[in-house]
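Just one protein chain is left out here, and the rest sit where they should.
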Amino acid sequence: MAEEKDNKLSSYLERLKQQAATQQHYGGDITPEEAKMDMRDCPACGAGRAFEKGLTSCAYCGFVFMDIKLTDGVNIKKENNS
Amino acid sequence: MSDNPLLEPIHGITLEDYSAACAKMGSGLSEADIAKALGVEVPVWQEANLLWPERMKQDETFHIVTLFGQYFGQADQHPKFSNLKAAVSAEGGANTDRIKSDKRFYEELEVARQVAYEYGLDGAQWIADKYGITLGDFQIAASNWNAQIHQDIAADFDGYNERQAAYRAKYQQLFADAQGGNVADDIEF
Partner (left out) sequence: MFGFFNKKYDNPALLEEMKTRQERWFAFLDKLEARMQELTTAAIPGLREIFDQDADPYKRAHSNMLQGLLGQINHMRQKANDIKDEQIIDFVYQAEAMVPAVTSTVGRDYHNRIMNFRMACLNRHYIFDEKLNKCIQRLQLAAGERDLERAYQEQLRAFESIRDKFSCRQCGGNITIEKMFFIDTYVTCPFCHSQNTFSPSTGARMILHDARALAEQRTAHLRRAYEKSDPREPELEKVYLRAMIDEWNKIIPDMAEENEKFYQRLLREQYFHHFK
């Protein structure tokens, strides 16, 4: 009787642990990613993005990268508007 | 309201935009999709995503967070996201419509989701697997039903509790059976 109960408890625990370890989590697994560097060239004229002319439009052909007004955020500031 | 500096857009992203974006992220859209829909690049979106919650933390009147909930519930109507949907099955689509139109269905699944967690499952994933409803859509339904459910509780507290208890009993039974019973099922008075 006591043995049966112990078995039940340990099989419950084993099952719970197994389920916790193997079940899929909402949003999926988080795959660790390395830091990386990238760049968005101007899709209109192919030029790189120049700092002096701001982030919102292309310094060379005027293509609008982002049709918004940047405010003072964390690293991006008002001055970064084109 | 418009004088409230805490409601000023962040990099052009308004609270309406941000709230809808959060709902859509919960429905499986990526950050890149979100940024594109808002007409910004990912670094700009990530700053807004960091700073809007700060505004909520700073606002002790809870005005911002209340509006957030309201706009979150209206995410499906947001023009910038109206054409953007994560892929779902036909059945999932039908259930998603139902949870937003059938209050009892929402109430039942909300209980089911909680009880799933109490049995060691990922409740949000269980709802997605079983009904094809994303967490984002589930939360949209929650925001939309919230006020009505509060009214229901005020009008008929016992009736509400009875329904909740019945849902609980149903799902406790379901999940307990799946794990071979509860640990103390054999202990009787």
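Lettered A and B in written order, each chain numbered from 1.
Keep in mind that, in the parts below, a contact is a pair of C-beta atoms (placed from the backbone, for glycine too) under 8 Å apart; a residue touches a chain by one contact, two chains touch by 3 or more.
All values reported here derive from a predicted model rather than from experimental measurement.
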Candidates A:E4, A:E33 or A:E79 - the one touching the absent chain: A:E33
Interface with the unshown chain - residue positions in subunit B: 41-43, 46-47, 50-51, 54, 57-60, 117-122, 172, 182-184, 187-189
Hidden partner interface residues of subunit A, rising order: 9-10, 13, 16-17, 19-21, 23, 25, 29-40, 48-52, 55, 74-76, 80
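Everything below uses one rule, namely that only the chains that are shown with their structure count from here on.
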Geometric centre distance via CA averages, subunit B-subunit A, whole Å: 20
Touching residues (chain side subunit A, partner subunit B) in the complex: 5, 8-9, 11-12, 15-16, 19-20, 23-27, 40, 55, 65-71, 73-76
Contacting residues of subunit B [partner subunit A, same complex]: 8-13, 38-41, 43-44, 47-48, 50-51, 120-122, 124-125, 128, 135, 179-181, 183, 186
